[in-house]
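Reading through the structure tokens given below for one structure.
The complex appears here minus one protein chain, its other protein chains still in place.
For clarity, chains are labelled A, B and C in written order, and residue numbers in each chain start from 1.
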Amino acid sequence: MTNEKSNPKEGPPKQSASEIFLEEISKPPPKQRSRWRGIGQAIAIPALAVFTGLLLGAVFIVLTSESFYAAWSISPIAGLKEAWDIVVTAYSALFVGAIGSPKEIISAIINLDPEALREALYPLTESLVAATPYIFGGLSVALGFRVGLFNIGAEGQIFMGAIFAAFVGYSITGLPALIHIPLTFLAGALGGAFWGFIPGWLKAKTGAHEVINTIMLNYIAFRLSDYLLTGPMQRPDSFNPVSPTIMDSAKLTRFFDDPIRLHLGFIIALGMAWLVWWFLFKTEWGFYLRSVGANLHAARYAGMNVPLAIILGMTLAGALAGMAGGNEVLGVNYNLAMAFSSGYGFDSIAIALMGKSHPLGVVLAALLFGALRNGATSMMLATGIPIDIISIVQAFVLVFVAAPAIIRTIYRLKPPPEGEEGIMVSSWGGD
Amino acid sequence: MTTTTTTPTVKREIKVASPTRQRVMGIIFLVIGFGIWFLFSRDVEAGTYTKFGMTTGGQVASIPDLTVPTLATLNILAVVCGVLGVVQLVRKDGFGKYTNLVLGGVVAAFVISFLTWAAAGKSINFAGLLNTTLLKAVPLTLGALSGILCERAGVVNIAIEGMMLMGAMVASLFASVSGSLWIGLAAGVAAGALLGLIHGVLSIKYKTDQIISGTAINIFSIGMTSYISSKFLQVYQLQLNNPGTFQPYAIPVLSKIPFFGGILFDQNMFVYAMFLLLALLQFGLFKTRWGLRMRSVGEYPRAADTLGINVFRTRYISVLLGSMVAGFAGAYFSIGSVGGFDEVMTAGRGFISLAAMIFGNWIPVGAFGGSLLFGFADSLASKLAILGVQIPSELLLMTPYIVTMIVLAGVVGRARTPAADGVPYEKESL
Amino acid sequence: MAPVLELKGITKRFPGVLANDHIDLTLEEGQIHALLGENGAGKTTLMNILYGLYQPDEGEIWVQGKQIKVHSPSDAIASGIGMVHQHFMLIPVFTVTENVMLGDEDVRAGGILDRKTVAAKIRQISEQYNLQVDPDAYVEDLPVGVQQRVEIIKLLYREADILILDEPSAVLTPQEVEELIKIMRSLVEKGKSIIFITHKLKEVLEIADQITVIRRGKVVGATTPQEADQNQLAEMMVGRQVDLEVDKEPGRPGQRVLEVKDLMVLDDRHQLAVDGVSFEVMEGEVLGIAGVQGNGQTELVEAITGLRLSTSGKIVITDEDLTNSTPRQITEQGVAHVPEDRQKDGLVLPFPVADNLILNTYYQAPFSKGVVLQADKILENANQLIKDFDIRTPGAMTKAGALSGGNQQKVIVAREFSRPIKLLVASQPTRGLDVGSIEYIHRRIIEKRDQGTAILLVSTELDEIMGLSDRIAVMYRGKIVDVMPAQAVTKEQVGLLMAGITQPAA
Partner (left out) sequence: MTKKLFSLLAILIVAAMVLGACAPAATPTAAPVEPTAVPTEAPPEPTEVPTEVPPEPTEPPATEPPATEPPAVFKACQVTDTGGIDDKSFNATAWKGVEEAMAEFGIEGKYLESQQQTDYEKNLKAFVDEGCNIIITVGFLLGDATAAASTTYPDMMFSIVDYAYDPVLPNVLGQVFTTDEAAFLAGYAAAGMTKTGKVATFGGIQIPTVTVFMDGFALGVQYYNQQKGTAVEVLGWDPATQTGSFTGNFESKEDGRTLGLSFIDEGADIIMPVAGPVGEGTAAAVKERGNAWVIGVDADWYETVPDYKDIVLTSVLKNMNITTKGAIQAAMEGTFAGGVIVGTLENGGVGLAPFHDADSLVPAELKAELETIAAEIIAGNIPTSP
């Protein structure tokens, strides 16, 4: 019953987060000299996982393309050429959609044309915009895992966060942005925290499993938002389930002119990732929560208050998810409409898992997801391949990251000296 | 979980019951009795009647509908609950081990009062209510059985939702193309098995965390089915997504049983299959060699291994069977309930069946009970909307979820997970 | 005639460890062959190879003069080999019948279990070998001794001729051990052959026909009880002279530190587990609580350390009423706790040693300043303690799970002993440790006593209780049946008390 969590160490104080992270995911090498090798190992697996995921996605795209079969029936060579064309078209569109066209970027830089530069960088910034809620959501689920809780309820918490943030955003008027922005953002966090507190409290007090309760609370949150949007929070001049637009003073600052939507939320997300890392690994509270997550019996024996940790863990996880909801309302949408999110919360589970429940890992995974999601639009536009292909690629990447043995087998990499290590999260088997 | 260590050695002479709980129960009975009077009775004029329909729509009535005087019924039920509460409080030890049974009765009385009140002066089809309860419970039960099959052998399966979706799509596709519902069904089951194989290889062979493997399968299935749906099924709707449905088959004689006949024995194949699977699994798990070995693998794989049971094979078989059941449950959506596949048509049922499984303590009949509870709350909510109760629809739609949470927190205690659930088995370890 | 069982040159390597190094062993029919060795010497690995759980890297297994390949336990069972594992291979939620038949079920048509037939067989075997069990009882409800009988019945049900008993006496009372020895004798009389794995010298000398001693994976000697005595065997086993007696001065009790008065505690099933217990522990003395496992000691300790609420009674620690206080309040009063199950309750295995060393003081200065953990102080503390307590670890940042059992226990001891404490509650502090570690821990406990700490020692190892305690309290069925000075009693007397004096253990 080894619970091989990739558990971070309390490193010497002067290390940067990224160094620590790389060390953590590469199993800290005993001696300094093999450190770079360790980092290489750490990067190799995720990189190969992404590559293989995309490769399998390409196979999938080709196999579902009618033109491939048409060409194949002429000759296998024509088929292969067609397959190559399909994949190149699709993935270059994906790349340009996610990062931008290198040509345009370079020419804009050379010509020093700010407008062209904005256009050229637009895809990249859109990827960051798309990644922002994933960072928050991923942090939420990751924090839950660290405390030994499985937060399937991020989706509902996102809704609650959005509801709270939207309400404070439009109903309070006359505040300066300096106050209004933090206030609305915190309201979002509070909404999510409230929705996380409920299952946490229920688990601590009655032992009711948080997986059931968070699932149930998701649906309750959806219905609640439907109700509020058709009633109390409906835009006064409208019959549609859309909330009023939030005050300008509550809108998260955007850094550039249109069309670039990159906003303060992204910076806040990075800040939160740092804060979560600091909180978990550098403070006594984090130590407390992680201890409960890793072994609640030992934590209890050591005098820690386990029920409180469960409540606290769920509440904080909820708050982070709530920020994802608030971020979307305050940074991008400026109002709350029915069905504003479909699946941020569920994707967040995958992000947390891919990021090995480590804040930096979560940020990287979120950036990848954001880029894929954003690029998919261009790909669909260029080739008509449904956006859903991205989910398929994501599933593959997740599998490969979680089971490095597969990647090692495919690419004939040597196993690490200390035996294979996958990611483990505590499920309901482990108490 | 706690009990794996070898604890007690001696029998204790003194038994301490929990008097607090008994007292609380008594108070709950009283409060419910009072509630019936306070919330419902006072609201009803004398002389109104409530009619309970005893035959589902489209059937020949086998027993007459039941018409009761609203006020009298409510008062009687209120008094009964009150009396039970008093008895519970006054008697030492209350109703003892029957307390939960009495609690069930009191809650039932409350629900009936509620219906009687809501339908005062109107009618409500009681048989129909039970019928939709059962129908709503069918996919949930099947999903929960899938989960039980996997988890009793020690493999956590949160991919039920994904397997269902895939089963639904593949069943619809194959049934449409082949023109045979049975081929579609077989394909749906096979699709589930294929995903199960992946789950098995990942979690048993590669010892990937089972939650991750399950999550990946969910994401994959949602993506894959939506992809195929928007790229092919919607475009060639008539050729690829037009499977038709299994029609109800009234079992001779049995379907003529008054009241229950129409509800239980005039359904389509999936309902019978669910009952069959439920019975088979309940029996199989606890009465057969197969079940004994499978449970031993889920509880203590090393012990099973020392007795010559192949842990890996047992787990593979269980996961495969479980995912086939999930595929079957998925087929229910596209060819058992309505004809055709739609994106995310399972609408989270897979997760709810997971809840039903935990709710039922990994026991088939218990999971069925959990599914029925959910189905009942759901049906009740829609009945109330039909009756024109003035509650916003969104709030009514929350009912089943809230009821599940309350029951879970209040009545069902901590779940007893199979001890080795989610723990990969390492054959050789120091 | 060929021996019943012969192992030739068995070798098994685990990553970084040579667990078995060309081990030879011969078992003659109708004999009890004792395999003696310290924990971690490779006994269990060897037996797991014989039983097909592991595959040997080299070596041969011969049964009744024929070489066999044992790829799985089924092969072993087919060859007539049966094994009672140190950790019982019983499924707690199954009945005795289910556990016995598992893997070799009697079934009717369609694979339906025939419980009745199996239960009848169990009754018959029980009678034949005098192993009373109730076939319909759930294993989790049975006392350890009875569970062991179930394990033996499992072998007999499968008609095993070669029985491997891995540390069978570790969890038993002296009376139960007597019982076990009787059972083993009667098995041998009826033609079975037994491999008996243990590190308890007295038992070996009492019943073995042959003795093989292994150390660090190698056979270091073969002898018979007639040729060897305890000290010789111990030396072979450990590889050096061992002082089996704990060296200590008589205690000098001072002020009262712990007072327990009329304490009543319920167990997890709401049954009374501690039934009106009263006692005191003084400064500078060891009070040993003897008793068979499951007589309420666990609950008593949990109540004292704040892990379990008591229903009535009082717990006073140095004049402060700490009844039903939280574990942290109690810890902060200077109470240290060495828990029974060190992996489950004592350590966070995925955490580094350094973190485990501050598990209950992490929030105090100097480890935490404000709310920020002071990594350098934590590391400093760890390095100091690793040195002071001789914890064998590659470093302070090594995960606790990577350490050996003895060193894990040292981490706990270091954590608990390094703070200023008035009372030490030690539950089974040496369970499952090798002789060296046991010695070490015992020495530390006495050292702590001599510094004036009050010590409450709970152990089912009678030798440990006898060796360390100044006074001995015996717990039986939730009550303290007697408290007496350690010098004034013999082991046999305590053993009888543990079994409830008048009636023999259930």
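Remarks
Rule of thumb we're sticking to: contacts are C-beta pairs under 8 Å (C-beta built on N, C-alpha and C of every residue); 3 or more make two chains touch, one makes a residue touch a chain.
Note that the coordinates shown come from a computational prediction; the quantities given were computed from them, not determined experimentally.
Across the whole complex, the hidden chain's contacts among the shown chains comprise A, B. In the complete complex, the residue from B:125, B:296 or B:404 that touches the missing chain is B:125. Checked against the full complex, the one of B:39, B:107 or B:177 touching the unshown chain is B:177. Check A:152, A:208, A:349 or A:406 against the missing chain and you find that the one touching it is A:406. The set of chain B residues touching the chain not shown comprises 53, 56-58, 123-125, 127-129, 131-132, 135-136, 139, 170, 173-174, 177, 194, 197-198, 201, 224, 228-230, 232-240, 242, 244-245, 247-248, 268, 333, 337-340, 342-347, 349, 379, 382-383, 385-386, 388-394, 397. What chain A contributes to its contact with the hidden chain is residues 56, 59-60, 63-64, 66, 69, 126, 129-130, 222-223, 226, 230, 238-242, 245, 258-259, 261, 328, 332-335, 337-344, 373-374, 377-378, 380-381, 386-387, 406, 409-410, 412.
Here is the rule we use: only the chains that are shown with their structure count from here on.
When chain centres are defined as mean Cα coordinates, C lies farthest from chain A.
For the pair chain A and chain B, the distance between C-alpha centroids works out to 32 Å.
Separating the centre of chain B from that of chain C, both taken as means of CA atoms, is a distance of 44 Å.
Annotation for chain C: residues 341 touch two or more other chains.
The multi-chain contact residues of chain B, meaning those touching 2 or more other chains, are 419.
On the side of chain B, the complex with chain C involves touching residues 2-12, 14-18, 287-290, 292-293, 295-296, 299-300, 302-310, 416, 419, 427-428, 430. On chain B, the positions that touch chain A within their shared complex are 1, 154, 156, 202, 206-213, 215-220, 222-224, 226-228, 230-232, 348, 351-352, 354-355, 358-359, 392, 394-395, 397-398, 401-402, 404-405, 408-410, 412-415, 417-423, 426, 429. Taken together, the chain A residues at the contact with chain C in this complex read 2-5, 7, 9-13, 28, 30, 282-288, 290-291, 294-295, 297-305, 419.
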